[in-house]
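As you look at this complex, bear in mind that one protein chain is not there, while each of the others sits in place.
Right after this comes chain A.
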Amino acid sequence: MGIMALLLNPPLTIYVETLLDGIATRNDLLPQPDGSIAKPPYCWPRSDRPFSFEPYLSHLTTERLNIDKAIKDGNVRPIDNAFSSPDKDIEKPIYLVVDKGLAARDRHWAVRWTVFSRSKPSYQSVRTIELRSNETPNHQTGYYINYGPYTSADRVKTPAGVLVFELGRLTLAERRMLEAIAWNIGVVEANGDFNCQNWLAGVLSVAIGRGLFKEDRVRPVLENALREDIPDNGPNSASVRRLIHPPPLCTMAALAAALPKPLHAPAISDDEDEVVQAPVQQTLITRPTRPPYGQRQGWKPTTPEDFGDGGAFPECHIAQYPLEMGRKKVCKLLIISYFLLNGIQGSSGNTLALQVDSEGNVRYDAIAHQGQRPDKIIQSQFKDLVPLHHRKDLEDTDRIMDRPSEDEVQATADKTRAALEKLVNGKIKAAQPKNVPDSQGKTSFIRYTPGQQNGEAGLKQRIIKMSEVVEDPLEPPRFKHKKIPRGPPSPPPPVLRSPPRKATAAEQKEWMIPPCISNWKNNKGFTIPLDKRLAADGRGLQDIHINDNFAKFSEALFVADRHAREEVRQRSLMQQKLAHKEKEAKEENLRMLAQRAREERGGIAPKPTAASQAAMKSTLADYGSDGGSGSGSESEGSEEDEEARKIRDQMRAEKRRERERELRMNNMGTEQRAKQLARQQNRDISEKVALGLAKPTMSKESMLDSRLFNQESLTGNFADEDSYNLYDRPLFHGSTAAAAIYKARGNITEGNEESFGGGTDEGIGNALGNDRFGLGQARVGFEGASEQEVREGPVQFEKDTGDVFGLNQFLDEAKTGKKRGLDTATAGARKRQQLEKATERE
């Protein structure tokens, strides 16, 4: 068989232990009619999309392909672009792609064919079957990994040149077969001989055995690829290829040229990938060519390569950025590109990777999360506006609002306390410096032995005293403490509310406050002249019309008033006249009476007429002024005169005394007079106090709670300054202190039996005679009290049955017609009585 032939005469060692048992004969390796390959139940994570998997199509274990080791070391499978660049069902040439410029066994080999992007048919990728080395930086532990065939646009681009050999043409089914073979060939430990060439030779020999390739075609290709004198004109020929490094990227330039040209010129150059079009024979590496000096007319140095390591070209008059110095960074906020899909952060700092959530939706809120702490929750989506019960993305458990358990609370508290204590301790320590710098400074002694003693040693050792420089604690700080400007605030959160609505016209009208127009000042603040103000006022412009009836009415009122007054005057005049007449009549009558009396006394007593008698009787009844003693005998007359004179003298003396007293009082001081007045008006309470009868006034007002409502308090201690109401209330009103001092000792009705001596006569007498303060019996006592008779017991009142005003006496006298002594006879009589009493006393 073909495989045997290759094994028998190999240009390379083919490691049989890498092959799957029965790889040349097993039929389940063949692609199924639908194109798929029976796959073992294993998948692996795709590197480009989280949570999606690709089939692992090998019948070998992952250890044999070194895949689990690779995953453990952090290697990822190259991204398989088969979904976007499918392998179409047409016959295609298959190439062996060989790096050149290295030693024969150091070259990287790969089997490749071209595929084209579904969306951009001119966009070229290659399907690759190759062995890759691991990408760990540790070169010592290099190993090969068989990731299986994959499609990648990377593999098109290369800085180095490659050689391309056609192995044959295969249909899609045959290519699938070839891929299945590649899947099922493992790798061996690095042993100094095995490398990708051996592995690829194994693939090709099995493919020959399965009839995919012709042996007479493959063998010369391999032999050529193993020639040392392979043509070398690539730029990287001198660079050392190491086993461990990733295999060089190979250009498919030659391959592309061999293919029919695409319909449209491949002017498309993607951001990341560029297809280098080159002739078959040689790879062309575009190298920055700098025109020699003098020929730089029209040449524009733009890329860093144009400058090399040097500076700008002064002869080129365009903006130049050697070493990218001075060029502004382009801020691309959101670049949606293939690479960003992989979660690779964009190179420039402001570029943000496009992220998708677990459902494949683009996460537009990534920009809100940029630069924030990872634990920060940022609400930025519509679902954050939806009430919790209406949200579809939450489980019922997410809606439960139970408080955390005690343990969780305790854990939170402990965590927080620890964090805060650290802060607080730091602050307290900073505020209270414990280690005040020692003014003396620490002094230490160092024994110093010089290392290099130049021959003769003057001093073997020295002791050095080391002390700190003393600092003046009051010295102002040497460096000015500058306040660091505040850092930029955290980015604003996404706003989840609608913008405020525009105020409608109605609302605006509601808020319109008319400007204040003053009558006195204009809007510049100057006073408006009076005439202008009045003119503007318009008050003087309209004349006032008063109804005629007002005048009529007032006139009528006036007339009526005058009329009434006249009437009143007339009436009073009439009354006066009447009174006058009556008076005259009375006087006439009296005169007549007097005349008659004189006549009687003189002996010529004319018989009174009946009329005159009656008149006299009536006058007597009217007047009653004539004393009853008028009818006394002649002999008694002189005696009576004597007595009357005496009385008159006495009365005169008394009057004089009274006048003197009045004079005294007029000359008295105000204080004394006030006292006197107080006594007269019953306002002197000193006696009451002495008797313990003074009582505080109780007021109904104090019973009310004035605090109930916050009206002006009646008991407020601090009244307005304006209101002078200091003395408008009784002295003892409501004041508790005063009540305590001037306390009535109760009275009998309140159950205090001892008060007022029990109410009995002797008790009261005892109480009155009780010399409480040991002052002895008052010698002087109260003024005028000595004139009173000494009482025994309380004051007793008796009804005065006597003729108090001397009325009866007067009437009697009047009846007798006795001559009147004085015009104040009644008063005289009373006085007389008193005098009599006084003489009796003496």
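The definition used in the following text is that a contact is a pair of C-beta atoms (placed from the backbone, for glycine too) under 8 Å apart; a residue touches a chain by one contact, two chains touch by 3 or more; residues count from 1.
In the analysis below, contacts and distances are computed from a predicted model.
Colleague: Which of the following names does UniProt give to the chain that is not shown: "COP9 signalosome complex subunit 8", "Vacuolar protein sorting-associated protein 29", "Pre-mRNA-splicing factor PRP46" or "28S ribosomal protein S17"?
Modeller: Hidden chain identified via UniProt as "Pre-mRNA-splicing factor PRP46".
Colleague: Just name the one of A:72, A:227, A:328 or A:373 that touches the chain not displayed here.
Modeller: Going through A:72, A:227, A:328 or A:373 one by one, A:373 is the residue touching the chain not shown.
Colleague: For the chain left off this view, which of A:359, A:531 or A:671 is in contact with it?
Modeller: Of the candidates A:359, A:531 or A:671, A:359 is in touch with the missing chain.
Colleague: For the chain not shown, which residue from A:192, A:314, A:371 or A:500 touches it across the whole complex?
Modeller: A:500
Colleague: In the whole complex, not just what's shown, which of A:21, A:63, A:223 or A:384 touches the removed chain?
Modeller: From the options A:21, A:63, A:223 or A:384, the contact with the absent chain belongs to A:384.
Colleague: Name every residue on chain A in touch with the hidden partner chain.
Modeller: 52, 83-84, 86, 118, 359-361, 373, 375-379, 384-390, 392-393, 399, 401-404, 408-409, 412-413, 415-417, 419-420, 423-424, 427-428, 431, 489-490, 493-498, 500, 707-711
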